[in-house]
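One protein chain omitted, others in place.
Now for subunit A:
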Amino acid sequence: MGQWAGYLQLILEGALVTIKLTLMGSLLALIMAFIAGLGRISRFWPARALATAYIEFFRGTSIFVQLFWAYFVLPLLGFSLTPLQAGVLALGLNVGAYGAEVVRGAIKSIGREQYEACIALNFNRWQSLRHIILPQAFVLMLPTFGNNAIELLKASAVVSLISLSDMTFQAQVVRAQTGSTLIPFLTILVLYFLMSSVISASIRGLERYLTRGLDGVRS
């Protein structure tokens, strides 16, 4: 029994790495999603072209390939990254590309009359975006952002293959040391499921908080 406690601790240490990766990756993804999403609807064509290229590139190649590229090829080009940095970079940029489409879709779905009201109030583009459009669009983005964060959590298991000691990696270590396969893998499956449940519950909570007092105002 005492032996299992030691192995459990090993897996929990890995869980900490997974959580760290997910949080940092999500933060990068959120920033990239807004930059690229706003770039997609920019008035300037270079910004649109750049954002489209970024989105198509990162959505078109798989996360696994991007991670390997970041970890093995970038050092050859002169950028050395630690496994954690490579993991956060690949996860954040990949999920950010998916998020960018969410940002664009949500902003596009705000009704014309809101834009007309902004003009009527003599708001400039930044003011109307900041005070009128984004607060409404953000609520629409939240559920999909939640799903994207869960996708990021799940994709983070891939970092175990570039020798970053996340939860999946530690489960492999436990498997190698004990020869037991069922217990470590079942443990991490349950832990991953708990984490994704926490993400979806907190997104639902945030959504309720942001839409308080809006009942009946919007459909």
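In this section, contacts are C-beta pairs under 8 Å (C-beta built on N, C-alpha and C of every residue); 3 or more make two chains touch, one makes a residue touch a chain; residues count from 1.
What we mean here is this: contacts and distances are computed from a predicted model.
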Record-based protein name (UniProt) of the chain missing from this complex, from "Phosphonate C-P lyase system protein PhnH", "Ectoine/hydroxyectoine ABC transporter permease subunit EhuD", "GntR family transcriptional regulator" or "Hydrogenase-4 component F": "Ectoine/hydroxyectoine ABC transporter permease subunit EhuD"
Which of A:S128, A:N148 or A:T168 contacts the chain that the document leaves out: A:T168
Sole contact to the chain not displayed, among A:I119, A:L189 or A:L210: A:L189
Residues from subunit A at the interface with the omitted partner, ascending: 56-57, 59-66, 68-69, 72-73, 76-77, 150, 153-158, 160-161, 168, 171-172, 175, 181-182, 185-186, 188-189, 192-193, 196-197
